[in-house]
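Left out: one protein chain. Kept in place: all the others.
Which chain is which? They are A and B, in the order written, and residues in each are numbered from 1.
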Amino acid sequence: MSVAWQFYISTVLIYLGVDVIACWGLNLQFGVAGLVNFAYIIFQAAGAYTAAVLTLGPATRGGFQQYIGGAHLPFPVPILVAGVVGGLLAAVVGGLAIRRLRSDYEAMVMLVVSLIATSVATNQSGLVNGSNGLALVPKPLAAMVNLSPIGYQWLFVGITAVICLCVYWLVHIVTSSPLGRTLRAVRDNEQAAAALGKNVAALRMLAFVLGGVLAGISGAILVEFISAWSPGSWLYPETFVYFTAVIVGGSGNNLGVMVGALLVPVAFLEATRFVPQFGPPGLIDALQWIIVGVLALVFLWFWPRGVIPERRRRFPRPAEGEADGAPRRVPLFLRAGR
Amino acid sequence: MSAPAGPLLTVRDLHREFGGVRAVNGASFEVPGGGITGLIGPNGAGKSTVLNVIAGSIKPTSGEIAYREQDITALPPYKLARRGIIRTFQLSSEFAQLTVLENLLVAAPGQRGETLWQAALGKRYWRAQERAVVQRARELLTRFDMTAKEDEYAGNLSGGQKRLLELMRGLMAEPALLLLDEPMAGVNPSLARRIEQHLLDLCGEGLTMLMIEHELAVVERLCDPVIVMAQGRVIAQGSMADVRTDREVLDAYLIG
Partner (left out) sequence: MNTLLPAIGFGLVTASILAVAGVGFTLQFGVTNILNLAYGDIMTAAAFVAYLVTSAGVSVWLALVAGAAFGGVFSVVLNRALYTPFVRHGTRLFGMIIVTISVSLIVQNGLQAIFGASFFSLNMPRPAPIHVAGMVFTTVQFAIIGIAVAAMLLVHLLLRYTKLGKAMRATASDPELARNCGIATDRVIDLAWALSGTLCGLAGVILVMNVTAFTDTTGSQFLIPVVAVAVLGGIGQPYGAMLGALIIGIASEVAAAVISPDYKNVVAFVILVIVLLARPQGILSEIATRKEVAA
């Protein structure tokens, strides 16, 4: 394989990893817990920013970029801290929006939060270097390992894959456990879940924060890879791409969501590279977004459960013979009270 | 297990206003342990509001609710549920995209693996308990003759089957006091008779229930005592036979 192709493929794989992690996080919020978070991209941006400044080192007075909280931390630390920051931010936003709000209110608040956050980030140059963003973020481990550029690419693919596996473990234990079942119950009927003793606010918050953590991690990987951060690349339509990916793939199903991440952000946006340029500048971009919109509509109409729908959970039955013929009267486990 | 000495639930001078409208206006009554207490009254009497206040989904304007002689006024619904006060809803409230069996599993109290940390401990930590819960859920399905629907999505059930699921889910939550909001509303007569029989059986097994019901014939067969509400107040309580002859009750039903 030629070096150019290796570069291309490894880059696509890394983007895929980033998108898969982001989609898993959004799926925890949207697919599993039923939270509509339009600000999702902001959590990714926050994670990315955190990782960038924790890798860049302290900002120099009068330097060409201004930011706060700079430090030189060794490789996986910035990514982990990015996850923590994503989670903390989610706790703050969740504390505001998930306060017994009607879900439609909640969605509106999230939308407003995402738009405002973008405008703050773009305007407050002292905070995140304004609309210029950050650049020249050192690549992780690059100074320590002595690899050719293409070798480094593959190392990064490896790093991304390892993180993906860890994240998969996390989303799997959540969705396959009784916790996941309870979250899905909260999604389907909040009031009924509360009436069965589930602390609905805490459960929703948990899913929201976990989603925030994953968003932060995915943003961190992206920024460490592309070495730059700019507020312009975290606008709210990007959240919509992830929503489309989750819906197309199959919300509530981790594997489906992975396929969605492969189909929508990666395959779809990559495919347009091979389309010859035509029309005035911006036309292809516009058409791309129109197609994403149409794709979401088509799936919601024809396959609302996605390519790989949420799994119907069946439970193994006890072996034949164990069950005796006549139905027994079930003791009710009445409680003596607590 | 000995029956508690006093009443299981005591409601004292309960008030609830909605923007000037007094839905509940000084209701007081007791629910004794064991048996089915009926809550009846004409439309707009405030029955549902009282039930919602007891279950914690509506906060009272004033008044007090005691359960096993402990004040539980204004506790949130999930805390009440954890103390054994379980309610069903008038409109079916199934978890539509979960299977019937999963609907029941969700209701089991104190499940292992329901917090993030326990889930992180892995399947080995919660599997054994899960098996026991599944078995109990299947026994309930057998008892209510719903075994065939085990793997069906709850959203696909018929109206009557949803009522049964609602009841089963309530039982799965191990209630000490089950609040039933018109458990037979909108089901066909034969299923209504079945539900009635189930309630009688449960009563015989020692479950305490508080039930809102419109059909007086049903109340007569099932409930003792009966609490009659009109215009936000309790106007009579006692056995159905006593209540039936009460002047005020007759007026409320004829006029209200």
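Simple rule for what comes next: a contact is a pair of C-beta atoms (placed from the backbone, for glycine too) under 8 Å apart; a residue touches a chain by one contact, two chains touch by 3 or more.
These figures come from a predicted structure and were not determined experimentally.
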item: Of A:91, A:202 or A:290, the residue in touch with the unshown chain; value: A:290
item: Contacting the left-out chain in the complete assembly, out of A:57, A:74, A:158 or A:304; value: A:304
item: On chain A, residues whose C-beta touches the chain left out of the figure; value: 30, 34, 36, 96-97, 99-105, 107-109, 111-113, 115-116, 119-120, 123-124, 191, 237, 240, 243-244, 247, 280-283, 285-287, 289-290, 292-294, 296-297, 300-301, 304
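The rule we apply is simple: only the chains that are shown with their structure count from here on.
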item: Between chain B and chain A, distance of the C-alpha-averaged centres to the nearest whole Å; value: 40
item: Of chain B, residues touching chain A in the complex; value: 1, 4, 55, 57, 68, 76-78, 81-84, 86-87, 89, 93-99, 101-103, 105-107, 109, 111-116, 118-120, 122-123, 126, 130, 134-136, 139-140, 142-143, 151, 153, 169, 171, 173-176, 202, 205-207
item: Touching residues on chain A, where the partner in the complex is chain B; value: 173-174, 176-182, 184-185, 187-189, 191-200, 206, 210, 252, 310, 312-315, 318, 327-338
